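Removed from the display is one protein chain of the complex; every other protein chain stays in position.
Every chain is named by a letter (A and B) in the order it is written, and numbering of its residues begins at 1.
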Amino acid sequence: MKVTRREVLKTAAAASAMAAIGTPLAQMAHAADNEPEKWVKSVCRFCGTGCGVMVGIKGGKVVTVKGDPNNHNAGFLCLKGALMPPIVYSKDRVTKPYIRKNGKLEPATWDEAMSLVTRKFKKSLKEHGPTSIAYYGSGQALTEETYLASKIWKAGFGSNNVEGNPRLCMASAVGGYVTTFGKDEPCGSYDDIDAATCFFIIGSNMSECHPILFKRVAARKQADPNVKVIVVDPRKTNTARIADEHVSFKPGTDLAILNSMAYVMIQEELDNQRFHNKYVTFMTNEKKKVDFEAYMEFLEDYTPEKVEVLSGVSADQIRRIALMFAEASATTSFWCMGLNQRIRGVWANNLVSNLHLLTGHIGKTGATPFSLTGQPNACGGVRDTGGLCHLLPAGRLIKKPEHRAKLEEQWGLKPGTIAPKPGLHTIALWNAFSEGKVKAMFVLCTNPAHSLPNVNIYEEGMKRKDNFMVLSEPFMDAETVKYCDVLLPSAFWCEKRGTYGCSERRYSLLMQSVEPMGECRPDLDILLDFAKRMDVDPKVIPFNTVDDVWNEWREVSSVTPYNFMGITRARMEKASGILWPCPTEDHPGTKIRYVRGQDPNIPKDYKNKYHFYGKKDGRAVIWFRPYKGAAEEPDAEYPMVLTTGRVIDHWHTGTMTMKVPELRRSFPKAYVEVNVEDAKAKGIRNGDDVVLETRRDTMTFQARVSDVCRPGLVFVPWYDANLMINKLTLNAFDKGSKQPEYKICAVRIKKA
Amino acid sequence: MNSLLKIAKAAAGIGLVVLSGTVSAQERPVVEECLRCHDVKQYQYELKHSAHAFDKEKKEISCEQCHIFHYSPLTSYYARDKYYDKKIFEPGTFNRRKMQGNARHTDLTEKCMVCHSDLRKNTEGGPISMIGGLAHDAFLGKNGSTRKTCQGCHINMAHLPDFDRDLTINAEFAKKLAEASGKGGQENEK
Partner (left out) sequence: MKNSTVSAILFISLFFCFFVGNIFAATVKHLKAPDDAADCYACHQKVTPRVAQNWYESKHGVALVKCFVCHGQPDGKGSIPFAVVPDAATVCRKCHEPAMIRMEKHLEAGAAQCYECHPFHQNSMHHDAYKKSTSKKQ
């Protein structure tokens, strides 16, 4: 008998493996139980990527989701998107209205709640005028909701105090696009990813904040290893994993790096003379038109050697990335909050567009400067429909009399109804609310008590007894619920019908999948009821359904380059998203703007290929934006830099993602990311408690020691309601866009 | 239950012992004795650069402290006369991946426990990580359970084949080996 030891062992292994199989039978039965009866088309509730989802319904309940194969995401979902259903049935859902009595929220009827809201708003309006009331909305509200709220305030009350959280996330991108091209919103589309040969990713952790777009970039890189990826970020994030060049710089010096890249491009004769001679205006920071020579002179301050000293990036690397960007056949840039949430956010945006205008990497498939949005409907709901204090629908401005007059005519208002002075921007608005100057505030679909910078001072303001805040919110555990005077239960995501518009100008319809829970009502119904109770002229608010609002918005946009006329409800029900401008029902939507033959706003027989029609002379602008540091640079007292951001598992203030067991478990609480060197110097080990101190507050976080942050930088994610990093952040803001500088403030750390 | 498992394993073990006819060897250093039959110079080299090169008394750790020791005077005698030449134990024919599989199915727990008696502490008496503590609780059946033996988790403790050098957990070991081979210390790297 010959049995070797090996045979015994092999047999033993096989036997044990056999014995182990057979566990998941019960679970498979469970899966079959949840086989949906039907699938309803919708859009993901999370980031600005705007992936199409199909919601699986069984017995009137959401049981699962899957990617929409016909939307841009081609069926793929990220981990957050794939795990949405538990959020809908969270035990923390607000299912009836509440009124605060003696400091406690007490259940009330809809009529009681709305009567109180109406009484308070009417009183403010009567005693203190239209500037004493305000609407604070959200890039997560539906397009129709924001359009309606904006119209109720601007046309109904004559108040321009219409703001929203997009001020905190996208205002600098709006400022950047408008100053450079004359019109807001990106000129390319996600399809450019599949054709680009170089990706320039700056101030964005795409991999965790826009996972499906990152997946598309990674797939592009995989398909062709010659495709180059440049990631400019002081943190070595997961995005940097696919990078050919990861540029780590001293936070705040990116403006200098961008100028230095322009310098190298010109020195190496890689600028596209033919393009910028014909289509570009060179303009100094003081808005003086100058020539190309003046630009070269301006850039003399930004030679790679000079910038190396400033930024800590080697002159060699600056040259390498400049060449990579300029020499590629098609370069697409992506940026997000790293550039936007800065006191020079608009300038940083201009500087990226400068590189594209200088090299002509624009208006061709695969070449475009593309700003990413953070919220599912910041572009669609707020930027396009004018849901901010200085905007009117379709890119018009309140300060321009001709824009006001045209809209008054479209809306059928008496001339002069719309107040000529822009309202208060977000920080000014919350300052005014904290000071008791704004008396009544309608907060909808957002969580300012968690998301405002330097949030302590605003929480104090929200606690005041002489001001009034009504909040429409689906979740009881949202931080702002602690401070509101009236809480309205709003229908959540799949419980209502309406439109989301994502980063690439794509508008998709979210169809209603299930009935609202309890007494919840869609925000649109709440606003319509509010308008009626506030005695707004029914001719101004002639809507019954969400589709009525959409159709008016189409009409209003049709006389502008935004043109939504062809995006009818019937088409939206069939298609998984259409990109504006789309003037007629047979128009397929626009992938590339400002290019003859692509953009329907340019006549087919226009003399030039490009036409930047946002500017009177049809030329885009290369701005001379100098390097300026952060509002609060590190110093001897506070020697390090604090930056904030997201992790892939959580979204915004975590009121949704914390309801998903897997996501909550993955990142149960906020932490501080410390570089290995800094940790060593301060004796901090992984898992130790670390005290973070800024000029505003002090907090303790658990340390994660790694090489993600560069030395001198610490990172804290902002999702955690129990550890709100916004108590530490700074509320200094960009003078142009009024967007606060969340990304940089001075901090000191020590082991607890 | 567990005892049944142990009986099965013990039975297999006894079989092996009988097949190879174990007698303890005292006269020569063990490593040298092993090398007579097993051409494992490469393994010896890797061991020297591993975390298990020395025990806490700074004494060199030798083969039998981890591996199941078997000794037969007869084979030892023939090995001395180069009866077992490389035709039988050619290093090139070793399939290290398969050998790792075999090693994982040998319960070395008792051997490991000689030094690592307290699974809450490292050999210096310091605390182990939270993750480590949890995993050891599962191993002991205090919190969850596992069929894994020590080496089910702790792979590449003393030897590091090429194909495991990319593993993140082996970064330090792989770096040491790479540095050693850079200094010309590598003997028969393959």
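As a convention for this text, a contact is a pair of C-beta atoms (placed from the backbone, for glycine too) under 8 Å apart; a residue touches a chain by one contact, two chains touch by 3 or more.
All figures in this text were calculated on a predicted structure; none of them were measured in a lab.
Per the touch definition above, the residue from A:72, A:120 or A:221 contacting the chain not shown is A:221.
The chain omitted from view is touched by exactly one of A:187, A:242 or A:656, namely A:242.
Of the listed positions B:97, B:120 or B:175, the one in contact with the omitted chain in the full complex is B:97.
Checked against the full complex, the candidates B:41, B:56 or B:147 give a single residue touching the omitted chain, namely B:147.
Only one of A:94, A:313, A:336 or A:648 touches the chain withheld from this view, namely A:648. Although one chain is not drawn, its touching partners on chain B can still be listed: residues 1-2, 4-5, 7-8, 97, 130-132, 134-135, 137-138, 143-148, 153, 155, 162-170. On the side of chain A, the interface with the absent chain consists of residues 1-3, 7-8, 11-12, 14-16, 18-20, 23-24, 27-28, 30-32, 34, 64-67, 69, 74-79, 82-83, 85-86, 207-208, 211, 214-215, 218, 221-222, 225, 238, 241-243, 648-649, 660-662, 665-669, 702, using the contact rule stated above.
FYI, only the chains that are shown with their structure count from here on.
We define each chain's centre as the mean of its Cα atoms; on that basis chain A and chain B are separated by 54 Å.
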